[in-house]
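The structure is given below, and queries will be raised subsequently.
The other protein chains are all here in position, but one chain of the complex has been omitted.
To keep things simple, chains are lettered A and B as they appear, and every chain counts its residues starting from 1.
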Amino acid sequence: MLHDLFPPGIQHALDLAGIFVFATSGALLAVRKNFDVFGIAVLALVTALGGGLFRDLVIGAVPPAAFGELSFFVTPLLAAAIVFFLHPEVARINRLINVLDAAGLALFCVSGTTKAYEYGLGLTASAALGVATAVGGGVLRDVLVNEVPSLLRDREMYAVPALVGAALVAVFLGMGVLTPLTSGIAVVTTFVLRLLAMRYHWRAPLAWNRRSSVAEEP
Amino acid sequence: MLHDLFPPGIQHALDLAGIFVFATSGALLAVRKNFDVFGIAVLALVTALGGGLFRDLVIGAVPPAAFGELSFFVTPLLAAAIVFFLHPEVARINRLINVLDAAGLALFCVSGTTKAYEYGLGLTASAALGVATAVGGGVLRDVLVNEVPSLLRDREMYAVPALVGAALVAVFLGMGVLTPLTSGIAVVTTFVLRLLAMRYHWRAPLAWNRRSSVAEEP
Partner (left out) sequence: MLHDLFPPGIQHALDLAGIFVFATSGALLAVRKNFDVFGIAVLALVTALGGGLFRDLVIGAVPPAAFGELSFFVTPLLAAAIVFFLHPEVARINRLINVLDAAGLALFCVSGTTKAYEYGLGLTASAALGVATAVGGGVLRDVLVNEVPSLLRDREMYAVPALVGAALVAVFLGMGVLTPLTSGIAVVTTFVLRLLAMRYHWRAPLAWNRRSSVAEEP
């Protein structure tokens, strides 16, 4: 199976790592919002599994991995439990969380694109769905806490590294050279681009002739 | 069929009762928000059918019952019409609505868990999807009126009774003893727990070391 970019055990470990990191970001936001222990668990689950759930519904992979694979369900609950007890310590390592989140983004956009292609989508559609897999959980998280998704608001170039990574995978698939090595290149490229975007505050342009000083709509 | 916990006619009547109650809660919220008659109907439909729609998409039951069963579609419209004309009277029996909502929660989490299991999900995933069936419509309702879902915000122990009920069903399924009787026990347990949680204001804990007096994020 193409989806197994890496030997199954390693692939599974990488998936769980991405899920864990996204779940942590959801749980920390829930603590900041003063949600109770169940709200923390729900937000951890939604953030970690929302993107993959959307992908699986679109490609018809039923039941979605989020409901078919027990470890995908337990991992966010574990992250929620850790944040519940240790949130001051976890929040303090904010920089590490951002690095891990970049790793999650990289892993999800590459594995999402690959899985979509396996299920028969075209190259462009696969790359688009790979990006949606990577950013979808965060969008759901922000909608649930009643905020404009940071994806739309932050101008942080969150989506661009995912776009590049997914496009790389699509190119490799089109050329018939997607291997664990080239997949790894796509993951690392995405990861490094995201770290650079954060480090140097790369910002995407606003609409032409629109100064960022323009007052936002209330 | 397992899904028919009770003789088909009774099962169907119970489903319709749950749908009616949830639709009423959505329609009342729409009136409070000053929505027009169509907004009231939309919010009634979404609240009543959203949870089951999500469940059916996840398990691949296409078309979902919300679109396959005419009475499931007409019942929320009936509830919307009643609220449209009689909303002051309906709102006055707020306590009764809360009791009925507890009944809807109990019925939906038990029938949702059972249906998910029938479609091949594991026991844990079935219970999780049963809870999602029971609370999903209310989450969609709150997102549409631009509020943080009361599930996350209220600390009202809304999810816990559903969790207990769904877990009971999963245990009965695992032991091979799910019958109308044991299903009824799960429904009644959920219902009573929810009533007790409301009566005695049971509250779920906030994150460790976080006092509820801490100012919420703006």
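FYI, a residue touches a chain if its C-beta (ideal position, glycine included) is under 8 Å from a C-beta of that chain, and two chains touch if they have at least 3 such contacts.
Everything numeric here is computed off the predicted structure, so don't read it as measured data.
Q: Based on the whole complex, identify which of B:10, B:37 or B:93 touches the chain you can't see.
A: That would be B:37, which touches the missing chain.
Q: List every residue of subunit A that touches the chain not included in the displayed model.
A: Against the missing chain, subunit A presents residues 57-60, 116, 119-122, 124-125, 128-129, 139, 143, 146-149, 151-153, 155, 159-160, 203-210, 212, 214, 216-217.
Q: What does the interface between subunit B and the hidden chain look like in terms of residue numbers?
A: Subunit B touches the chain not shown through residues 30-40, 42-43, 53, 57, 60, 62-64, 67-68, 70, 73, 83-88, 143-146.
Going forward, only the chains that are shown with their structure count from here on.
Q: Just give me the whole-number Å value for how far the CA centre of subunit A lies from that of subunit B.
A: From the centre of subunit A to the centre of subunit B is 29 Å.
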